[in-house]
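Taking it in order: structure first as structure tokens, then the write-up.
Every protein chain except one is present and positioned as in the full complex.
Residue numbering begins at 1 within each chain, and the chains themselves are lettered A, B and C in the order written.
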Amino acid sequence: MTSALLTSGLFGQAYGDAEIARAYSALSVLGRMLDVERAWTAALTATDAVAAEDGAAARAALARFDPVRFEPDTDRDGVPVPSLVAALRAGLAPGPAAAIHSGLTSQDVIDTALVLVSLEVLDLLATRTGRVLAALADLTRRHGDAALMARTRMQAARPATAALRLGAWERGLRAQHDRRAAVRSELAQVQIGGAVGLRDAPEGRAEAAAAHAAAALGLRAGPVWHTDRAPFVAFGHWLTLLCGALGKLGQDVALMAQQGVDEIALAGGGGSSAMPHKRNPVRAEALVALARHVAGLQGTLAQAMLHEQERSGAAWALEWLTLPVMAECTGAALTHAEALLGQITRVGRSGERDHRSG
Amino acid sequence: MTSALLTSGLFGQAYGDAEIARAYSALSVLGRMLDVERAWTAALTATDAVAAEDGAAARAALARFDPVRFEPDTDRDGVPVPSLVAALRAGLAPGPAAAIHSGLTSQDVIDTALVLVSLEVLDLLATRTGRVLAALADLTRRHGDAALMARTRMQAARPATAALRLGAWERGLRAQHDRRAAVRSELAQVQIGGAVGLRDAPEGRAEAAAAHAAAALGLRAGPVWHTDRAPFVAFGHWLTLLCGALGKLGQDVALMAQQGVDEIALAGGGGSSAMPHKRNPVRAEALVALARHVAGLQGTLAQAMLHEQERSGAAWALEWLTLPVMAECTGAALTHAEALLGQITRVGRSGERDHRSG
Amino acid sequence: MTSALLTSGLFGQAYGDAEIARAYSALSVLGRMLDVERAWTAALTATDAVAAEDGAAARAALARFDPVRFEPDTDRDGVPVPSLVAALRAGLAPGPAAAIHSGLTSQDVIDTALVLVSLEVLDLLATRTGRVLAALADLTRRHGDAALMARTRMQAARPATAALRLGAWERGLRAQHDRRAAVRSELAQVQIGGAVGLRDAPEGRAEAAAAHAAAALGLRAGPVWHTDRAPFVAFGHWLTLLCGALGKLGQDVALMAQQGVDEIALAGGGGSSAMPHKRNPVRAEALVALARHVAGLQGTLAQAMLHEQERSGAAWALEWLTLPVMAECTGAALTHAEALLGQITRVGRSGERDHRSG
Partner (left out) sequence: MTSALLTSGLFGQAYGDAEIARAYSALSVLGRMLDVERAWTAALTATDAVAAEDGAAARAALARFDPVRFEPDTDRDGVPVPSLVAALRAGLAPGPAAAIHSGLTSQDVIDTALVLVSLEVLDLLATRTGRVLAALADLTRRHGDAALMARTRMQAARPATAALRLGAWERGLRAQHDRRAAVRSELAQVQIGGAVGLRDAPEGRAEAAAAHAAAALGLRAGPVWHTDRAPFVAFGHWLTLLCGALGKLGQDVALMAQQGVDEIALAGGGGSSAMPHKRNPVRAEALVALARHVAGLQGTLAQAMLHEQERSGAAWALEWLTLPVMAECTGAALTHAEALLGQITRVGRSGERDHRSG
């Protein structure tokens, strides 16, 4: 999750998301890293870069490997791949050992694995966004005709109906939902460059092997992008927009729930330790906090573009420090949004009077 | 420009860009705001929402208006539009007066004018990017075969050629250059929503009038997006990526220019007041600073997504505080990049020895 | 830790800190929250706001409470305090029940508990900083006289000795170390304001009770600061400066370790999966990444200053989302710095030649 404070049970799932966290957890990421190694061993075999029997022995070693018992020496290497490769090759004869990872580098494995995880996360988020959009459509159906004061610059502007505001929520969110295919397509490529990004191994067959591995992983081959981090920054941009659209919804709900404004009614709502009668719009507030946090993190993630030389440990780590948190926050925001919309029993004024601006 | 310190001549154009600043200056933006008002008066006339003679009188008033002498009362209104509309209508009979701005709101005028400015800026930046890409291609042609040590994680990795690094610069930048059409298309829409975003004036003809105005301005009509700020945030994202790709180039050049590394030679370069013999890679450093600044600003711009209710003065202003600065910084970065590439007289090692990693 | 990716074992302690994470974990924070409730029950008793026997029964209930088995309903309330208070009062008669928490609100308990945790974290970090400073002093003793090229703006400037750079590291870090007492003093105050920040309960004895509770907790009483978040933002500022000083050290080490520059020698260093001969300065790179991440987070934490009305759920959560991560990152940075300094076997040029700038 997002920090020890918010992780350990005290704050429930208010600022974290167990399902997204699982996608970024060691076992899950290690699973994708093994997928990459398997696809690469198959590619080496298929392109005759290694002998068929060496490839088969390597495949068997990969199949035997138990990720649960693996303990990487990241404190030494900075990344888990060197110790993973050593573990995968342990006990193998030189031939089969060379049929594992040869021609790849740590970054190839980590970047491609994180592409796979990101696509999985993107799909999870898109499914939830679809549910939020359905809830919004349902809400508009039920409450769209209710009277609601349109407000601009925090001031009553003109009498309108709830459909105005609900429609704005829906359009803002749908615009990001509609963007998911483009984001997916931008992300769905292998990063295979080898030691320094030349994609020159196995000699004379590197492009063929990359294409083979990409196909096995359901990804595009495309050119090397080891130092061009735009695909991950663009994924962060999408998360930022998605979470931002939900933050607007949350801010609006918190404003509508104010006594005196009274433009929304929520079933449930948080209690107060000092004022048990209160019903705090805690999910609406969480949406605002999560959107601001994700926006700020995008400003840090974007610094990963300054990826010096052929591989930057410093710039690369900024991606790891930000993107998984951004994804979890967006996941939590979608959960809040769906639950919050489900709590709504009324949108618009309850009846008797109208605040025409004055 | 970007701050009084960097604006006033002391720092030249190192961190600002006069051409981009001009695009965002009062006269330029006011010009685009008048374009919007003109297009709207024409749309009101074409849809018979106003009488032909009232439309003609309004057009004449718009043509007479001298933006140079206009002084908006922004301190009172927060935006210049109310006083602009008052000035445009001054002395007109009710009929012609009503043929100006009726059905629009301040946000319509400002957002659409800033779309037009942004498209102009996008084109300026794209032209410069094209020149930087051409310079990179030329550099690769001349120096691509020179020996260069590939370096990963700040360590010598493998002997390679300059084409490896130059190619990475080129691919990273071209990826953003290729994105310009998509960004342009996302931005190129009018924002016409009227007082609260309902797009309901002139009654019964609002969609037709919006379509007419959009066509006159060379923009798409599309739905109202007054509270969905994703188009501007996406423009900022593009600036961030563009500037980030240049920041990587700058960081690399600064590293290559180090004594001991000696992988690049630059003609010119900045002098030192204490060490006149030094040649500082000042443009390379500026590229790094500009990219980091723009990245951070994107984290603030993205907060503009939390645009509450039907119009948020607070969230809206975040766009004005960040986007023009991001555009200027990107403009300055492109100028630095082009000049820096022009200073390069050698890429790669000058000869005698090779640092094979050890 | 700092995200599911970096938490789950794959990246070891490279970007997290188990000891700091423990300080922010549920059990630890809950422990401090119970400290606050205990101090308050004692204060209510000491000020005769509750009967002595009710206070005693409440104390007994507090002593019996098992935090390990407590499951807060944060998803409902947004904060764990309402369910904690309900659990503490469960089964108590009205008198003893009223001797628990009466006059406090959730924010009082959480803010004051997080003050206590922050002070504990501050002390942990200060102890580690002291060790890093000692290692720096030792390094200067051993290597301070070695020849080292002073470099400005990424260019060789003048021959100097290692003491120049080591001294700058030491001064920059010591400046923050020396600030710790001031930061501690600013933070070391209870937040006790009651329901809306009036500090008016128990009636007529509120100040006395607050003073009593503060003394029991080893904190200052001071005025209510429920909506003035400067103390926590100032703590974040200190973390940012501390981590920033370490980031400079890391950046320098990574630059010094470059082949061709060769101004430092490190024992150990990370391996590469493609180039086993390489020794990557992974801790130096981590220092850079952590410092940039913490700096960016400070930009988000500072938004918590916009804490609307008498309590903002949205602004408050920004503190929880950022500060624990900033503390962990700073903790990890100190661990890296100490280990990195321990790896250094040489500072300065190994001998034969000097890069006088040319």
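One rule holds in what follows: a contact is a pair of C-beta atoms (placed from the backbone, for glycine too) under 8 Å apart; a residue touches a chain by one contact, two chains touch by 3 or more.
Everything numeric here is computed off the predicted structure, so don't read it as measured data.
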- Query: So which of the visible chains would the left-out chain be touching?
  - Reply: A, B, C
- Query: Looking at C:128, C:292 or C:349, which residue reaches the missing chain?
  - Reply: C:292
- Task: Touching the absent chain in the whole complex: find that residue among B:39, B:62 or B:81.
- Result: B:81
- From C:101, C:128 or C:151, residue that would touch the chain that is not displayed: C:151
- Item | Per the touch definition above, residue among C:140, C:176, C:191 or C:272 touching the missing chain | C:176
- Query: Quick one: which of B:14, B:56 or B:92 touches the chain that's been left out?
  - Reply: B:14
- Where does subunit A touch the missing chain, residue by residue? 149, 151-158, 254-255, 257-262, 270, 272, 275, 277-282, 284-285, 296, 299-300, 355, 357-358
- Task: Touching the hidden chain in the full complex, which residues of subunit B are there? Just list them.
- Result: 1-15, 20-27, 29-30, 71-82, 84-85, 101, 104-106, 109, 194-195, 250-251, 254, 268, 270-276, 280, 282-283, 285-286, 288-290, 292-293, 296-297, 299-300, 303, 312-318, 320-322, 324-325, 328-329
- Item | subunit C residues that touch the omitted chain in the full complex | 78, 105, 150-154, 157-158, 160, 164-165, 168, 171-172, 175-176, 195-198, 223-230, 233-234, 237, 240-241, 243-245, 247-248, 251-252, 255, 288, 291-292, 294-300, 302-303, 305-313
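As a convention for this text, only the chains that are shown with their structure count from here on.
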- Item | Farthest-lying chain, centroid of Cα atoms versus that of subunit C | B
- Chain nearest the overall Cα centroid: A
- Message: Nearest whole angstrom, what separates the Cα centre of subunit A from the Cα centre of subunit C?
- Response: 27
- Contacts with two or more other chains, residues of subunit C listed in rising order: 254, 270, 272, 275, 280, 282, 285, 296, 299-300
